[in-house]
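A single protein chain has been omitted; all remaining protein chains appear in their positions.
All chains are identified by letter, namely A, B and C, in their written order; residue positions are counted from 1 within each chain.
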Amino acid sequence: MARSRIGIWLIGARGGVATTTLVGLSALKKGLVGTTGLVTHLPRFAHLELPDWKDFVVGGHEIREVPLLDEAMRLATESRAFDAALVTRCRAELNRIDSRICRGTIHNVGRKIAGLASSEVPRRESPREAIDRIGEDLKQFAESQRLDHLIVVNVASTEPAVDTSAIPPTWEELEELLDRPRKCPLPASSLYAIAALDRGASYINFTPSLGSAPAAIDDLARLRKTRHFGCDGKTGETLLKSTLAPMFGQRNLDVMSWVGHNIFGNMDGQVLDDPVNKKTKVQSKNQLLGKILGYEPDSLVSIEYIKSLGDWKTAWDHVHFTGFLGTPMCFQFIWQGCDSLLAAPLVLDLIRLTDLARRRGETGLMTFLASFFKSPHGVDEHGFVRQFQMLEAWAQSPGRQ
Amino acid sequence: MARSRIGIWLIGARGGVATTTLVGLSALKKGLVGTTGLVTHLPRFAHLELPDWKDFVVGGHEIREVPLLDEAMRLATESRAFDAALVTRCRAELNRIDSRICRGTIHNVGRKIAGLASSEVPRRESPREAIDRIGEDLKQFAESQRLDHLIVVNVASTEPAVDTSAIPPTWEELEELLDRPRKCPLPASSLYAIAALDRGASYINFTPSLGSAPAAIDDLARLRKTRHFGCDGKTGETLLKSTLAPMFGQRNLDVMSWVGHNIFGNMDGQVLDDPVNKKTKVQSKNQLLGKILGYEPDSLVSIEYIKSLGDWKTAWDHVHFTGFLGTPMCFQFIWQGCDSLLAAPLVLDLIRLTDLARRRGETGLMTFLASFFKSPHGVDEHGFVRQFQMLEAWAQSPGRQ
Amino acid sequence: MARSRIGIWLIGARGGVATTTLVGLSALKKGLVGTTGLVTHLPRFAHLELPDWKDFVVGGHEIREVPLLDEAMRLATESRAFDAALVTRCRAELNRIDSRICRGTIHNVGRKIAGLASSEVPRRESPREAIDRIGEDLKQFAESQRLDHLIVVNVASTEPAVDTSAIPPTWEELEELLDRPRKCPLPASSLYAIAALDRGASYINFTPSLGSAPAAIDDLARLRKTRHFGCDGKTGETLLKSTLAPMFGQRNLDVMSWVGHNIFGNMDGQVLDDPVNKKTKVQSKNQLLGKILGYEPDSLVSIEYIKSLGDWKTAWDHVHFTGFLGTPMCFQFIWQGCDSLLAAPLVLDLIRLTDLARRRGETGLMTFLASFFKSPHGVDEHGFVRQFQMLEAWAQSPGRQ
Partner (left out) sequence: MARSRIGIWLIGARGGVATTTLVGLSALKKGLVGTTGLVTHLPRFAHLELPDWKDFVVGGHEIREVPLLDEAMRLATESRAFDAALVTRCRAELNRIDSRICRGTIHNVGRKIAGLASSEVPRRESPREAIDRIGEDLKQFAESQRLDHLIVVNVASTEPAVDTSAIPPTWEELEELLDRPRKCPLPASSLYAIAALDRGASYINFTPSLGSAPAAIDDLARLRKTRHFGCDGKTGETLLKSTLAPMFGQRNLDVMSWVGHNIFGNMDGQVLDDPVNKKTKVQSKNQLLGKILGYEPDSLVSIEYIKSLGDWKTAWDHVHFTGFLGTPMCFQFIWQGCDSLLAAPLVLDLIRLTDLARRRGETGLMTFLASFFKSPHGVDEHGFVRQFQMLEAWAQSPGRQ
């Protein structure tokens, strides 16, 4: 196949997930690292015509001013996420990318995130103004890099929950609200989505923020014949839940309670330390049990910021269930994973698969990506293996999902 | 549908799994307990015409002389497996079953198991004599109870591993060896299987012992137009492994090592304390990782007898894996389950499903039961969810698997 | 030694700890159970002239109307805390005690606890009226039972935190406030303490509530030549912390963070589900790390109500520490203990030791009891072994502590 030039545009481009994604992409381009953790490198997907690492060029939006290279070094030394020598060898590429990162928007991101923003970030934009500014950045990137396809991926911090009842169901109606900030509850993640989709770019929401979830934004994607999906990358505790809960259901064991405590210390953790941001995340993590089991066990999910852990997400889950003859039993797990390293390869996988979807002419929701997300839009199946079968089926039979 | 009379014949009829199965069956007949833990009571199987608990009558073989009621009380009080009051209410039924339990055989069961046998158990039978004697017990049971279907289930202790290279591939050849004990390496579990299948009964091997695994015994089952399956009920740590390992594979995480330590204190544990018996079990538990992942991680499985734990199997598993950029991460789980309570409902499920297979006219290996076993005969799929889909498919489309 | 008649008066006399204490005491009187869990039955204390179980007679205060026997049965069947048959055999004794339980006070206990109270409990008493009424109940009990010594033990639910800055330092000043409810912030636990100490009874506060902590109440105890101690029985996670933290300190390992998550489902848990009550508890659990280590690690303690766990307190603690050359390491523990069963023997130990302190003529704070409490009044040592050495020293050398 003729090679395309594909643009990756990261929202939150100097955050932990983005930084790790960029270190990884740079290292893959140079052949410095293997493909562990990359789903699209499984043998069963070897027949797919997926883009090569060399086909990608990267830019993004960010609200902080810290150099990308410093962030990469901090992950290497403070969190021991990867080897500092790897960062050094990718230095030139990382600096090149850093120069293409523009200032983002803090429209409706909540106090906690806004507090992290550089003073250069515009404080008083209407939604329309923010979208136009973002869109212009995307356009310049696409033109200057002569891109065949631009994919915008949201890996910024979790925004506070939004009351979506005020959002109208069609793009036509929503579009009218963009000039009336008081009437328009859209947060930054949705403004980026609109800017991207309106210009025909693809959009992926890797966070629990609102993003492209509203029906009106899906409407826009279909009108512009482009594609999108989300939300909230499934990397750790929830991945385990969606793997384990089906087993309890299929063995007819009665889950009385499922308690999950998560502790970690990266910037994501700092933002989630604010209850309004945390609420968005906990909702996304907590809903799947009822959907998988068919009933609602007593359930608790906590996420706490513990600085010393850095990027290492540690989760303790305690599952209390009843077996035959009503006897209570117990299953517990402890997960110690480096969050950014679990997220980054999925971001790269999603980009490769989204590009294939474009070449296959698919538009709207990319439901075949369900296994990558905690809250897959429009997908009722929450069991991991069955979600993964949706991906396998799509890989086998283009066009059918 | 017209009700059948179905006989359950348990090998090891006063062991922990059998005793719990019989307390449970008795309690289900009386409506004293719910259906938690019974796979065949899941809503998705509600359309199947499965036998009612009242359709079953029970007998069995056993090599020890302890009263069944005492064993049940011991599980209630020493292991806190279930409520002693439940046993009291099922006393009459348990005593009735106890009166139908015959003396088993200790042919080739190894020193450890033989040491548990009552002095009344015959010490010097040829394989042929043992089979004839067992067969006669089965025949008397079937006739006296006017059974439509007899299902023999092996829930006896794990026998030492057998060198199967000396077992010929056809029933015709194997049959000739039965009078030559020196040439015939078959252990008790296989003699029970032969006695059962030769008389048209169905046979289920819930243990890791040899049972009906030899091709020659499958040959016999097909000649007699009956059915069988095994081996080794998947109740705890291995159930978790077969649930979790596919996730590591599908996320392309590189499992470097998977260590599992099991401790428990029931009679099964006492028998496994002998290395020759333990070897059979560990082989059964250890093989699936390579089959699921496609490579062999460094793997260790230990099973240790710790008296104080009684029937409570506690397992600690430590999974050491590499994520993106080669960084090592860790997943651990702790399983605290009452072994007999996890096994008993599966035994009841297997019996109900085997009866349906008979009514559907199916013979030979019942591969649709793969999700119930650690080492399902003739099945390459070891991922739990996909095995369960085999059961769902069979339930939907009679005749096709 | 001549036997005394000793009265035990329990505040919260039908709660989980009290009920288990009374089942245990009744069973010990009848010789139905062993002495596991009782510190005063260790060989090293065999020389002490401690009262016999038969010397005790029990009464108490309670705000709920449920029969004691029902509470005992609920602990046996719902929480599997002990054997239901044991309760049955102690039925007569438990009913006898139940008849001696009077209505308590809900003065300043907070909304959560007040919501549990029977409608018969007085709603509008001044502190003085409550103390008088309680004191009268104690007096009648002591006289009717011809007691040599009355020991009041608070095992009621945790009250909300109190602003103690308004409490004057001497009994003379505090006494004046008792008629002025608006000026008197004392909660019920302190009113019980005053009523007890003012009549010469001993007082033990097994909960984190205020109780006898104010200096003015200690002043009263010394004026009346009686004794008291608290607070907050050390039974589970904090017991472990006070055992483990000294080791980290003595090895000069740098504890960066110590996270403890507690889940349980008894009434104590229900009350702690209210943040104002929980605050009192968390403070009591959280303070000792800094005192033991000499610096304040990042620390988090959560207590969550999970109904299915009943009386089984499950705690997960994650200790993140730095070793030599600055490398981070990790220690985790999981505690699964039946809370009432861990508390009850300590209550019995405290009563026996308090009686010995009376016979030794000791008054004021019984600091030798520090090892029993999370927040021992007037004791700076929080390491468990060194606290235990204080008890051993007291046992060896009467009068010196």
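Note that contacts are C-beta pairs under 8 Å (C-beta built on N, C-alpha and C of every residue); 3 or more make two chains touch, one makes a residue touch a chain.
Owing to the predicted nature of the structure, the values given are computational and were not obtained by experimental measurement.
Per the touch definition above, the residue from B:40, B:235, B:314 or B:389 contacting the chain not shown is B:314. Of the options B:55, B:70, B:93 or B:304, the residue whose C-beta touches the omitted chain is B:304. Across the interface with the omitted chain, subunit C contributes residues 20, 23-24, 27, 33-39, 41-43, 80-83, 86, 239-240, 243-244, 246-247, 249-254, 294, 322-327, 329-338, 341-342, 344-345, 371, 383-386, 388. Contact between subunit B and the unshown chain involves residues 80, 256-257, 259, 261, 263, 298, 300, 302, 304, 306-309, 314, 316, 318, 320, 328, 330, 332, 334, 336.
To be clear about the criterion, only the chains that are shown with their structure count from here on.
In whole angstrom, the spacing between the mean C-alpha positions of subunit A and subunit B is 44. Averaging C-alpha coordinates per chain places the centre of subunit B 50 Å away from that of subunit C. Shown for subunit C are the residues that touch two or more other chains, namely 80, 334.
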